[in-house]
Structure formats: structure tokens, C-alpha cells
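A single protein chain has been omitted from the complex, and every remaining protein chain is retained in its original position.
A, B and C are the chain letters, set down in written order, and residue numbers restart from 1 in every chain.
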Amino acid sequence: MSELNNRVVEKYRNNFLKEVEANVEEGDWVKMCMQCGVCAGSCPLGDAWEHTPQKLFMMIRAGKRDEVLSSDAMWMCTSCYNCIVRCPRELPITHIMHGLAHYAARLGLSPKNQPTQKFAQLFWDNLTKTGRVNELKLGLNLYFMNGFSEGVKKSLEMRSIGQGMFFAKRLNPMEILGGHGVKDQAGFHAMLDKAREIEDAKLDKFGK
Amino acid sequence: MTDVVATNQTILVVGGGISGMTAALEAAECGKDVILLEKNPSLGGRVSQLYKYFPKLCFPTCGMEINLRRIKARNNLRVMTLAEVTKVSGDKGNYSVDVKISPRYVNENCTACGACSDAVSAEFDNEHNYNLDKRKGAYLPFTMAFPQRYVIDPAMIGTDDAAKAKDACPVGAIDLDMAEENIQLNVGSVVWATGWKPYDAAKIQPYGYDRFDNVITSVELERMMDPQGPTGGKLIRPSDGKEAKDVAFIQCAGSRDRNHLRHCSRICCMASLKQSTYTREKFGDEGKSTIYYIDIRAIDRFEDFYQKVKSDSTVNFIKSKVASVVEDKDTGNPILKGVDTEGYKRYANPHDLVVLAVGMEPSVNFNDAPVDIVSNEFGFIEANPENGGLFGAGCASDALDVNRAVQSATASALRAIQVVNQVAEAED
Amino acid sequence: MAVQKDIGAYICSGCGLGDRLDCDQLEKVAKSDGRAKLTRQHEFLCSKAGVEMIQADIDAGDVSHIVLGACSRRAKTDAFNFENVVMTRTNLREGVIWVRPDTDEARESTQEMADDYIRMGCAEVKYQDLPAPSQEQGLNRNMLVVGGGITGMTSAIEAAKAGYNVGLVEKAGHLGGTAAALYKRVPERAPYSLPVDNGVDSLATQIQGNPRITVYLNSTVTKTSGAPGRFSVDISTESGDTTTENFGAIVQSSGFEPYDMSQLTEFSPESPDVVDQLGLEALAKEANGGAIKRPSDAKAVESVLFVQCAGQRSEKEGHLSYCSGHCCATSIKQAMYFKQANPDTDTVVMYTDLRTPGAGGEDFYRSAQKQGVIFTKGEVSEVTPGDTGPLVKFNDLILDENVEQNFDLVVLATGMLPNSGVNIDAPAPAEGEEVTETPVSILNLDYRQGKDIPQLVHGFTDSHFICFPYETRRTGIYTAGPVRRPMDIKQAMDDATGAAMKAIQAIENSSKGLAAHPRSGDLSFPSFRKEGCTQCKRCTVECPFGAINEDERGFPQYNEGRCRRCGTCMGACPVRVISFANYSVDSVGQQIKAVDMPDEFEEKPRLLALACENDAYPAMDMAAMNKVEYSAYVRAIPVRCLGSVNTIWITDALNSGYDGIMLLGCQKGENYQCHFVKGSEIAHIRMSKIDDTLSQLQLEKERVGTHEVAITDVERIPQIINEMAETVQKIGMSPFKF
Partner (left out) sequence: MAKKEYSFYPGCSSQKGASSINYLISTNSMCEELDIQLNHIPDWNCCAASIGYAGGGELPRLALSARNIALSEQAHPDQDIVATCAACWLATKETKERLDESADLMAETNQALSAAGLEIKNNKEVRHMAEVLIEDFGYEALGAKVKKPLEGIKIAGYVGCQTNRPFGIDGESYENPMYLDKLVETLGADPVKNYDKKVQCCGGALAFSEPEKSQDMIKDIIGAAYDGGADMIVTPCPVCQMNVEVYQDQINEKYGTKFNIPVVYYSTLMSVAYGRNAKDSALNGQIIKAKQLEAIANK
């Protein structure tokens, strides 16, 4: 548990809903849920997770902080937006799921070895490095994210695909040497740092 | 040319459903001069299309027979059908109302002998049965239609069929040259009882009403159950005529939903509870009903009915807004997908037939009606002093069940009487 | 028969009647058997010409009683609309040719059918007179309203606006009733977002300033006698002084009593921090917009739980089985009190079904969620007085787990009980049975049938009819508001206006001697031959509307203003002394006898159908419109209600050789359809006794059948008739054909 987490716990004590409303992307929508369950039934990965969105919202109201933030449910979101368009109460569920996932990660409460979290993090690091995604590096990092031997196995599995892509000119080995990126690296990074700084300030304001 | 004598002591009631008939009758039976307008060829409105009422499971036509008898007995209550209001001007106690009267092509000579109908061959969608079957081009809207007078479908005009109908009529009742009329009425007060319409189920895309034969609406089921309805009272499914023994009811189909109607339509829960008794009526213990709901809204003593239905072993309740309906291509069974939110249970349940408990929206949205009247965001008329001598009644004022609609209509009759009585007082 | 009766019989040959029937023959029958003074034929009787032809005879004074041999009495009513003449319509179209095949074999039996209907029509009018009002009462434009809550106040104001005078009786020392105890009320107009003023003061001021309204505070009604148009009412104050006033009609808006929460022991009702909704209103009034303090230690409430359906929607001993309808919205409103005072208050509404129906309800619900009110689908099993505040045990139905949680305050959403006075249908206490508390009567009606309005269910005085919420069982007395059905303020105010409407109508119609719904406008009323009466009291007992009192010698007093003209009394009378001007034992009995009875060996059975004019008879008409055929042997007579069927008709029919008799009435029992309440039921009971008559006559039981049918039975009624025809075929013809 991060030191930040302890501060947040301190600040909100028993009111997890208020914490979510203040700190989670689109979190102030959570209270509007009427428990119809249409989101739960609409999720293509529904069978894969233990908590449906509507249930997570109820858990938030019930103050089940640790269970919610350590749930892997929101990491299962594939951003298909089915839940959003069907929700009778207009909740931006996809974004709330992303927001919860991010918040859990920030506080260091997300489940260990959550593959999607790892990938999402890799993706973010990859794109923020140069400003554009380097698919080859992303792929390789991905295969090796669970260690070297795993990685070799995985790349072998994927070889045929890699070759296919290569012959279709849709994969360029030279990318390994750097590849695409934005020209204004400095400005780009300054912008991201600033954005991060503003967001941190919001989280950091309490407790201190 | 229709000439209707009306004065600023006349009460105009717009809409000939049960609310309009009630408002008109209560005022007329108080000795007031009343004109009742209906845009369709017959009085009756939505209730004339219902098989049974909740919670008593009695027949709407029973009450309609009484109301029609009351109307027939009243010379101070005049009924105008195929009539629509196009403009309202003036103030409380002195309104002038423009009315458009569409041609029926049949005059008062008609004895409803049916000769014209026998003579014609052209058929059209039967709106009384929500287009589930066809009717002739010369027709009586339904057996209890009032006035008991046939109608020639406007699409018939100019065809041989129309001529055949005319020739077949033994009493010269058919006048194919009848034209639209526009008349003006001077009245003291107007009661708007324009009623409701079922929400367009095709708009609720996840349920596939527009894609799957075996997904129907609650109002269509009412017609199917009627012995004089499109299936002669058989509870069968459209795709293959197979008996629908396992019926699913989807609540809030278009209600309580920002994608559709934001408001709760009040009646749908009770309607589905009622309709769950239809499967038992037809198939006894072999019938099966499943009601998918968010909240069962059976207020006051309707709760007794809910408990009665609940105790029926053939009826199941699942707390869930159904996410989507897909069709099993082999059996034609609709499969309902969703999550039972009481403890999180996923389901993919096949049924014979799915009934969408469609919501209720005002059939005239008073935010853009030919009259200046205060209405809320849902298009229902608000009870507001600014409305002067204009009053909402029944489902023009809120989503109401029949009993409450009649209550509201009775109240509106008094409000209208207040206006004309004040006019009378002022004049003598 | 004092006055001279000149019968005119008019036969229509239109609509195929001329082709299917021998109309000259029908005229002959009318003349010879029907004793018609004049008969005419017309090929289009309902045409202008046809109607003028009839009117001319009437104007010339040639006819006083007319028989129209044409279509059903339900058709062409606008054309056949004659005044000052007794008219009957024999149903040759829907009743004869439309239910018979157009074949040569069928021709004879179809003609016999028509002949008989003409005979029956003539016989009927012969025993009918033009009904005239009794002038029993005059116009009394005063209306009594009992109960000065928001319902009663609204009724009074609305009636006054229409120009009627109102006496408003309130047992308390001030107007406003329960609503006056509310801090605020649920909005009934957009925006449905926040609680609004309870509205009592503005109504009270309107009443004070209104010359048409007289208010009686600290008063109750100690006696009500008379009838619509001439009610005489004693209004007494606590101190006992009584004034007697006359009123034309009455609205009863006696409201409700809150459920006694002390019965809910599982929720620790004795604990000061457990209150019901009215208790919370008191706390909110006290706080008056500030922080609401909890009773035990005046600590500002930081967390509150609303327990919905407390002691309601439950079959448990002492609980209410029904839903009081308003409580969900009320708890939402009260949760807003807290949020308005301090947005950080934890407010939880615990429900199983959240019920906020109608256009505004859902917005109000959403508005509360926006303000941060938490809604939990759960069931509270127990509340115990914890040390920091009430400890609540509940089952969270979504998370599917049992939870214990402390709150500063717990509000129980308990139900409403109608304040409807004495239950006149309650069985009298058995010998020696302990009578705990006798409820106080609201109206103290001086009616043979009891002091108060009959109750429908759970003590509420609602109408039994969905189409007719004001179809009261005590003519001229209408209940409104929560005494009629659990309801919120918005509905109560609408209801109050509706009831005032009906009361005003009762005033107007009773002054003209016109009947109230469902036979509204009927001028006929029951009269009886005193010399024949045996004071058996059956009519007074069986009258469904409590219309009939008894004088000191036990003779019936009809109180025509209360009477609904169903004829149940006429059906009940064993000595047949009760009759209406146009509906009597004879007017029907003579039709039965008028039928031409073929002798046994002709193998032409005759079946009698006595059909309820509201459901069974229209259903037969509609069967005809659908061209559903039935036996030519049947002769159908519409009756006002099966309750008006006097057993003498059955006996006479059997004696005069009918082979089968069918009574077609409405559904009886709990969900009865009979608009005269018990008519169908009474008929079934009476007919169960007809078996003795049958056995005396040595006739088979199957010859008489009593059926519950509905207006939708367009297929079934023809079946019933045909089955009776088959039965007769099986068991053979009646031997009583002379």
C-alpha cells in the first residue's frame, strides 16, 4: 500500500463513495446507478469477471474500498461501450471503469500480475517515450513481460503472425532501431509532465 | 355541412377514450351542454383495445357499454368523430376552437347492415388490432364501435371498390363526394383527454422488436387474447403459430430510460402481472411466465394482486433489466440475455414469446400542440392556473391507469363546469 | 289499467328483414295477438321518412305505446328517439335474421321467432307506463364535506367555485388534517426536484374568505338521514350542542390514521431515535431548515436510514398486506430534508421495490440521487438500540450479504389505515365475545343497512369498479382521499375534486328524480301495493344500495333518491307487489306468456333466455354482428339485472310449457362484475331453490340453468343456448304445453 493510499484513507475514512466522486474519472456518476444491471448483461466479457459494473457501484456505496480497488473487474474492460449506450441512467460506465482501474493502480492496490494492467502500462510507456506507438517494441516487450523464457515461447507462438505481417509490409524490423516519433519531443513531454502534475496536485491536496 | 350550435356555456371535450367519455358524461349528466370530439371514426380509445383490466381481470367493454348507453340517452351531449382540433384562441369562458372534420364517406342513413363491406375486396391494415391483421376498405372499426356506422377508407376513393360499396348500400348511406370540413366552435371551456400511445418498440434496438417475429408488445398481446381479435383469442406466437406457453415479459421497455422515455409509465408493471395470468388462463400449469423487472410498482391495493400472482408457481420474477434479445435461428425462440442483479446470476433464457411492456407517452405532445397550454418535459399537461379554462384529463395529464384516469377526468369535468357556471352567473 | 293504451306496431323491412321475413304476417300478428291499434310497414324505418311516419301517429294522438319491429335497442338510438311515448324495440335483426341461416329449411322457424318477438313487444308495452318523477325532493344546493384535511378542504373549495354552498365538518380544532403536520410535501408539478410548501395555509385562507363555505370545527356528524337532495344531518360539537342542517349530497373525506409503529417490536419502536415518517416531519418542522436533531440527545443527525414498507406489504400478524403508495416518495422527500440542511449527511433509503410511478416520480428519485441520497435494495430484519445510535441488521439483496450498521436515526415508513368508521359488513360479535373497541361512526347514517359506507377491502371505501371510481354503494355520498384508497396528496386533491363533481351531480339529478349511475337519467322508481305487502323485509334486506328503510310498522320506505333502479327488490318480493312504471312482474311475465307455444308433438321446443341488459344481451347482439348462429327456439328478454328476476317468471314459464330456461348474468363473487353488486349472486341463490319447483312439477333439473357470462362471450353465449337446445332434445319436451 502506498503512502498516498494511507493519506486518502485517512481523509475519507468511511466514505468511499465521496472518495470515488472526488478522485475517480467520472466518479460522481456512481450514485446515479439504479441497479438495473443492463451494463452487467451487456458486457462481452461478462462471464470473465467477478464484479459487474452495477455491482461495483453498489460496493462503492457500501464502502467496500479494498474489494473494489483490488478487483480485476475493471481491468477486463475492452472499451466496447455497450454498457454506456444501454445505461438508462446515462452513466459513462466505460470511463468509470478506466478511472477506477487507473485510481487503483495509482494507489498500488490493483491485483498483482494483472496482464491487461501490464499491457496498458507498457502501451502507455511505449507511446509516451516518443509520442507514437512502436508496435514492434510493444509486441516484444509484451511477450517478454513475464520473463525471458516465457517471452521466447510466446514469440515463437507468434512467429507465423509476425512473418505474415512482415510479408504484408505491415511490420518493419527496422522499427527496433527507433522508428516513428513526434518531432517536438521536449514540448510533448513537458505537456505530459504538466498534465500529470496538475492531476497529482488534486490527489495530493489532502492529507498533507 | 355540419353545423353545431355551441356557446360560451358549452364544454368541449377533446378525445373520446374512456377519459374523454367520462369527462363529457359527468358534465352532461350535470345538465351541461357538451361536445365530445374524437379523431378516430369511433369512440372507445385505448381501453376498447384491451382484453382485460387489472387487477379485477374484468372486461373493459363492459364499462364501455354502460358509457355508450349513457351517451345515447343524452341529448345535451353531442359526439363528433373524425374530428381534430387545429387551433384554439380566446380566453377562459370564451374560446373559439377550429375543428377539422375528415370525411367518413358514410352518412347518418347507415344502418350498419354490412352490405358495403361484403361488396368490397380491398383490405387494409387493421389499426384497431395494431395492424396484426387486415380489415376491409369499407368497415366498422369494431363491433362496439360508436357511432355504429361504417367507414370508407380514404384510400378507396376513386377505386372500383368504392363504387361497388356505394352500389351495394340499400339506404344510400355512402357519399363518395364527402369532403373535409373545417368548422369553428365557440365554447367556454376545453377538457383535453387526448390519451396516450404505446412507445415505439422498434426504437428499443437491443430487444429486436423490428427484427424478431416472436418479440411483441403488451398492447398487441391484449388484441391477441380478445376472442374478436386477430388470432381469435389464441395465445400463439407470430413466427409459426405455435402455442406460446413460455412467455417472458420485459419491464421498462422504453420507460425510466434516458434513451427513450425518462418517466415511469406506471401501468406496465400491473399490465405484465395481469398478462401473466393469460398464460395460466390458456395453458393452466403448463403455462409459464417470467417477468424481468427493475422495481415492481404495484402501489396501494394493487399489491394484493402482485402477491396473488407471486404465489402462482408458474410465474417467475427476475430482478434485471434485460440487456439484449437474440434469436435462436433453429427454433425461432427469443433468447434473453442479462444478469439477475440479486446476487449476480447471469442468464441466457430461451422463451416461446417475448412481450415488451411498452411505456406510455401522451398521444398529443402538448409541447407542440395547436393550443397554448402549460406542459411538462414529457409532453403531459400540467395542472396550472395559467391554463385558464383549459384542463388536462386522464393520460393527457400523466401516465395513469384506467381507474386514476377516470378519477382525473371526473375532476376535470368539475373544473370545466366551474368555468361555464361562472360565465352563466356573469350573464344573468 | 286506468289510461287508455293505443299500441302502434311498426315493422321495418330494411336490412334484409323484408327478404328474410314475411312482414305482412308480422303485421297480422301484431294486430291479432298483439292487439295493436295500428300497424305499419316501412322499407327503411330509421330513415327521416320512417321516423316522421311514426312521429305523425304520435302527434295525431293515434298511438300512446309503440312497438318497433326492427333492429336491436342498441342500434339507431339517435333516430328512434321519441318523447312522451312508451316504446319498446323488438330485435328482429340482431335477434332473429342475423343469427339464423338464410335457408328454406330455416325459414319457418325464423319467422316463428320474429312472430313471437312481435307478440312479446306488444305484451310488454301493454304493461308499461311512462315513468314520471316522484317529486319526492327539491333542489338543495348545499353540500356536506366530512373531514377538513387537504382532501376535504379541496372538495369544499372546488364545489364552491362551481357555485354550491358547502358545510365543512372537522373534528379537530383546526383545518389541515395530516398535511398540516408535514414540514413540506412532494412536488406535484415540474420541476420534480425539491420538496415544496405543504399548501395547507393557502387552502385555509381560501376557505376563510369564501362566503359559500361554512366551517364546523371540533364537530362530528351524529346523525344522517334522508336521501340525496334531502339529507338531514346533525352536526354536534364536543360540548354536545347540535345543529341540524339540510344537504343535497355528501363528500366523506375522513382521511387515515397512521399505522401504530409500536407494533413493530423488531424495530425497537420504543427507542427515541426510531421514528415513523410523521415523527420525522415533526423533527423537520422543529429544525425548520436547520440541522435535524435526533430525539435522544439532540445531536445533529449525521446518518439516517429510511426503512421502506415497515409493517407493510407483509402477511405477518398485525402487518398491513397492502402498499400505502406514497411512502417511497415521502422518504425521498425526507431524505432531501437532511441533504438540504447538510449535504454531508449519510442518507440511505432501504427498499425492496422503489415505487415512484408516473411522470414526476422518476425525476424526483433521480433528483434525490443527484443530491447524494443512497438507495439500497435490502430488507431490514432488526433494529436494536446501539450505544452510538440504532444498530440496524439488514440483508443487502444486491451484494447478497447480511450487514450490521449504526445510524444516528432510523425512520420507519409505515402505512396508512383508512378512517372509515364502522364496518357494517363485519359479522356481529358472537355471544359473550369480548368486544375490544367499537369504531366511531363517521356519518351515523340512519339507514337500515348500517351507520357507514360499505367498505371494499382493508377498510377502504373504494369503488369496486375500475371504469367507475365513484360508483358508490350509498347514492349521493362519495368518499375521497385516503379513506377511499391509500394515496398521496396530489391524487387526494384530484380525488377530492372528482368526488365534489359527483356530489354536485347527485344534487342536480335527485332534484329532478333522475337516477344515478349506472342507470343515470332513469325516471322510473319502485312503488309497492301496500295492501299486498306482508312486511317480510326481503326487499329492505336485499337492496344493494341501502335505499329502503322500514317504517315503524315494518313497511318498506323506498327513498327513491337513494334507489338505483336495479329492481332487486322487485325480484325479491314473494308477493310481487313491487313494480316500476315501465318494468314490472307483468311487463316481463306477460312477454313470457305471449310466446306462441307449439304443442308437444310438433317437436318445436321453446327456450327462454333472461339476459342481463348490460353484458349478456349486448354480447348476443355482437354475436349476431359476427353472424354467429344459434337455436331458433330461444326467446330472449333483456332484464335490468338478474337480481330483478322474480322466480314467478320461471314458474310461469315452466307452467306454460317452456322446455328450457337460461338466466344469463354477470360474474359473481369476490371480483363480481354486476354493477348492482349482488344481483347475479342473489339470482344464483334464488335459482338454487327453483329445484323444488322443478321436482314438484316432475321436471328435470337441467331445464333451468343460471350462467355467469361476460360481454366478451360472443361465442360462448350462443353455445350455451345451443347446448340447452340439445339438452332438451335429449330429455325430451316439456309436458306442460296446453
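Everything below uses one rule, namely that a residue touches a chain if its C-beta (ideal position, glycine included) is under 8 Å from a C-beta of that chain, and two chains touch if they have at least 3 such contacts.
Being a predicted model, the structure only gives us computed values, none of them experimental.
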Contact set of the excluded chain (shown chains only): A, B
Residue, one of A:35, A:54 or A:82, that touches the chain absent here: A:82
Selected residue (touches chain absent from view) among A:15, A:155 or A:172: A:172
Contact set of chain A toward the excluded chain (per top definition): 25, 44-45, 48, 76, 78-82, 84-86, 94, 98-99, 101-102, 105-106, 115-121, 123-125, 127-128, 131-133, 135, 139, 142, 157, 160-161, 164-165, 167-172, 174-175, 179-180, 182-184, 187-188, 190-196, 198-199
Absent chain, residues of chain B that touch it: 205-206, 208, 211, 324, 326-327
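Simple rule for what comes next: only the chains that are shown with their structure count from here on.
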Touching chain A and also chain B, the following chains: C
Whole-Å separation of chain centres (CA-atom averages), chain B against chain C: 23
Separation of mean Cα positions, chain C and chain A [Å, integer]: 64
Overlap residues in chain B, where contacts from two or more other chains coincide: 256, 319, 341, 344
Chain C, residues touching no fewer than two other chains: 354, 377, 398
Residue ranges of chain B touching chain C (in the complex, touch as defined): 18, 25-26, 29-31, 47, 51, 53, 56-67, 69-70, 72-75, 108-109, 111-114, 140, 143-144, 147-148, 170-171, 226-228, 256, 262-264, 266, 295-304, 307, 319, 341-344, 376-378, 380, 382-384, 398-400, 402-404, 406-408, 410-411, 413-415, 417-418, 421-422, 425
Parts of chain C lying in touch with chain A, wherever the complex brings them together: 346, 354, 365-366, 369-370, 372, 374-377, 396, 398-399, 403
Chain B-touching residues of chain A, taken from the complex the two chains share: 34-38, 40-42, 46-47, 51-52, 54-55, 85-90
